[in-house]
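A single protein chain has been omitted from the complex, and every remaining protein chain is retained in its original position.
Going in written order, the chains are labelled A, B and C, and every chain counts its residues from 1.
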Amino acid sequence: MPYNSIELMICLAARNLEDESIVVVGTGAPCAAAMLAQKTSAPNLVILFEAGGMGPILPSMPISVGDSRTFYKALAAGSMPEIMETCQRGMVDYTFLGGAQIDMYGNLNSTMIGTDYNRPKVRLPGSGGANDLASLCWRTMVMTVQNPRRFVEKCDFITTPGYLTGPGAREAAGLPPGSGPYKVITDLCVIGYDQETCRMQVESIHPEVTREQLVVNTGFELLWKRDLTVTSSPTEEELRILRAEVDPYRYVISRAE
Amino acid sequence: MPYNSIELMICLAARNLEDESIVVVGTGAPCAAAMLAQKTSAPNLVILFEAGGMGPILPSMPISVGDSRTFYKALAAGSMPEIMETCQRGMVDYTFLGGAQIDMYGNLNSTMIGTDYNRPKVRLPGSGGANDLASLCWRTMVMTVQNPRRFVEKCDFITTPGYLTGPGAREAAGLPPGSGPYKVITDLCVIGYDQETCRMQVESIHPEVTREQLVVNTGFELLWKRDLTVTSSPTEEELRILRAEVDPYRYVISRAE
Amino acid sequence: MQQAEETEKGRLFMDPDADKAREFFRHKTRQMRDKVITVQKAVQELIHDGDYIAVGGFGTNRIPAAVLHEIVRQRKKNLGLSGHTATHDMQILAAGDCVDRCDVAYVVGLEARGLSKVARRAYETGKIKAVEWSNGALAWRYKAAAMGIPFLPARVMLGTDTAKYSAMKEIPCPYTGIKLAALPALYPDVGIIHVHRADVYGNSQIDGIIVSDQDMARAAKRLIITAERLIPHEEIRRQPDRTVIPFYCVDAVIEVPYGSYPGNMAYEYFSDEEHLREWLDAEKTEAAHQEFMDKYIYKTKDFNEYLELSGGLKKMPRLRRLELLINGESSG
Partner (left out) sequence: MQQAEETEKGRLFMDPDADKAREFFRHKTRQMRDKVITVQKAVQELIHDGDYIAVGGFGTNRIPAAVLHEIVRQRKKNLGLSGHTATHDMQILAAGDCVDRCDVAYVVGLEARGLSKVARRAYETGKIKAVEWSNGALAWRYKAAAMGIPFLPARVMLGTDTAKYSAMKEIPCPYTGIKLAALPALYPDVGIIHVHRADVYGNSQIDGIIVSDQDMARAAKRLIITAERLIPHEEIRRQPDRTVIPFYCVDAVIEVPYGSYPGNMAYEYFSDEEHLREWLDAEKTEAAHQEFMDKYIYKTKDFNEYLELSGGLKKMPRLRRLELLINGESSG
């Protein structure tokens, strides 16, 4: 069955969410991935939203992280500190983030493009909850299209911590040990992190994508996993559920670049 | 109209509560004083209880600081941190405390009698909320019978801060500036604090009580206000309301020693 | 290095001194009086040029839109803003050129809807001075203030440029030795919160998520409450565990039905995505934006006129059906 790049990323992201775990998501593709996971391999996944929604039965895709869908028939409707503190306490397994730039250590920029903080070329929204979630959740996943403007040697601004400058840097900065970047799911490949160097390491390449494409679309040197595989495509079942139940109005899955 | 010493203390305490102020009280006489104040000179006094009750319409005297009377038809039913933080923020004007011992700086002991902490002669309940309230509320009042066992040169244990060792000591310890002991209302007199020395200073002596009685019943040297007065007795109206409306079952007012 | 970083650090717009705040709160009235006034008077009397304000809700959800409009209408200037998920609220205030400094956690974006060109320009030109934080950090800064302590420790921002361009300091834990972020208490001059129900004294109830409003209400030195509906005082006392904000935090109460429009109000009405799109589109040219602002804010007398212009009582039932998932309406 044919699929577009957003559909592919959502299906791959969903597979990375273990059942009986807790995830904090934003709106859009990450939320679609969490919803798809609930309807496939992780029926008991608990979804939290940073504004306070906990374990809703999502009737449709939320538009805002704080809209009423995020706590529709929820287990609890709390507060932002409640969610952030649940993360800080060590109860939250996953989060999904995005950003305008990402470097090889998984550091993210969503603050500004340019070199002068006081006169940014482009002002972006800032951390929002991203810095908090990447600091506090056990495993941070990123879903993003892959191109040299996004995958950069050095972020113009490190809004949100990945592995910072490499091994030991998170712990040295005071961030909770054992937390950190986990996967980057792009339109070209699935990336993990090399344990020794904390650098991005390609784990599987999507069907019909070449290594050269990855190199060209990445502004830093990628590491390659020894047993590099071809990403297994979305199943018909995954695509059917995604299209029919998760995003019937195609708000998210129509946005493929 | 005749009255006993508890009735007298409650009436005097009630007069010290300004209208449109906020007070945290415990059960017993302090609560009776706050209720009497609401029915006389301070109809808009807001009563808080440390377990979370805020602004109840008290149907009768609570037995516990956390029983359901403390939030009967209340403005809010919150939590203990909520109450303590309201005090810490500077929103609470008064609190009432008691204790087994009090010294001339208004320090209170409700922890133990004896000299060896690990083998106390008498183990008492401990701070409860007393230390918190005396640290954080603007004005601390104490209601107690006056005798040499209670009014001591040195507390066996300072559970709850008065002025500690005297001028500047609270601030040096880190306690909020401007907070501290305000009045001690006993069965013999009303005591304030001398601004310069932070020591107890008698303000008015109850009718038919002599200075000698005060001296004999106090284990330290009392200061005397220059314009020392005779305490004005409870009015008939105060006593009527106290007996008929505040404590009709005489739970508190029957306990005069 | 430490020194070098210091020079890049942003400044603390508000004093985290808990003792000074205590002095203020000591004299804040505890009078349980009728605080109902108009939006116009509340903004006139309680918000002054130069004040630092905090907005409740979450960007396009449960926002005090009427007060935000009135701030623009009265052309308030040089406001400081807590940019705690400031989305449509930031967009409104930027359109009115009301803000000159901001503690940023999230600004200029409207989540999935896109970015506000007008808000961005205000930052890109340096018109608004920014200091960086995160949503969690600002939430905890309110909480520290609500708790009456000058800072709260947390484990966020550490190691990033977000910290470098914030005014945050690091401290070691006295028990475990780990490095912690010390987040300074944030006491806004004025808080503005839209709630589901309030009595005339300001005792307020919120349904669903509270975001950070329980803390911000307590942290703010002055507090304006707008409510979907006023309810009798007795109703508050019937369910005291529903009171999120007690009256003594509150300085003004205004009944503003549809007061979060075009934002979402849980259990009441969904966001008006059409109107939000119209607003974003109007930002494409200065002329269009001016016209838009004239039409909807400067030339309207009050929020009710704005509601009429944007669909009025005809549109509201549709947003209500969307919110309540009636007739299979979807949220798009």
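The definition used in the following text is that a residue touches a chain if its C-beta (ideal position, glycine included) is under 8 Å from a C-beta of that chain, and two chains touch if they have at least 3 such contacts.
What you see is a predicted model; the values in this text were computed from it and never measured.
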item: In the full complex, displayed partners of the excluded chain; value: A, B, C
item: Chain not shown: contacting residue from B:Ile6, B:Val23, B:Ala77 or B:Val142; value: B:Ala77
item: Contact partner of the left-out chain, one of C:Gly10, C:Gly109 or C:Gly148; value: C:Gly148
item: Residue in contact with the excluded chain [from B:Thr160, B:Thr186, B:Gln201 or B:Asn217]; value: B:Thr160
item: Sole residue of B:Ala34, B:Ala51, B:Leu97 or B:Val202 that reaches the chain not shown, by the stated touch rule; value: B:Ala51
item: Contact with the hidden chain (one of A:Phe49, A:Phe71 or A:Tyr117); value: A:Phe71
item: Chain not shown, touching residues in subunit C; value: 12, 16-19, 148-155, 169, 171, 173-176, 178, 180, 182, 184, 206-210, 240-241
item: Absent chain, residues of subunit B that touch it; value: 26-28, 50-53, 59-71, 77-81, 84, 88, 107, 111, 117-132, 135-136, 157-161, 164, 169-170, 172-176, 248-249, 251
item: In subunit A, positions touching the absent partner; value: 20-22, 44, 46, 54-57, 71, 73-78, 81, 85-91, 93, 136, 138, 176-178
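Here, only the chains that are shown with their structure count from here on.
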item: Topology of the chain contact graph, where touching chains are joined (line, ring, star, complete, other); value: line
item: Centroid comparison with subunit B (C-alpha atoms), farthest chain; value: A
item: Approximate Å spacing (C-alpha centroids) for the pair subunit B, subunit C; value: 40
item: Between subunit B and subunit A, distance of the C-alpha-averaged centres to the nearest whole Å; value: 57
item: Computed distance of Cα centres, subunit C from subunit A, in Å; value: 28
item: Where subunit B touches two or more other chains at once, by residue number; value: none
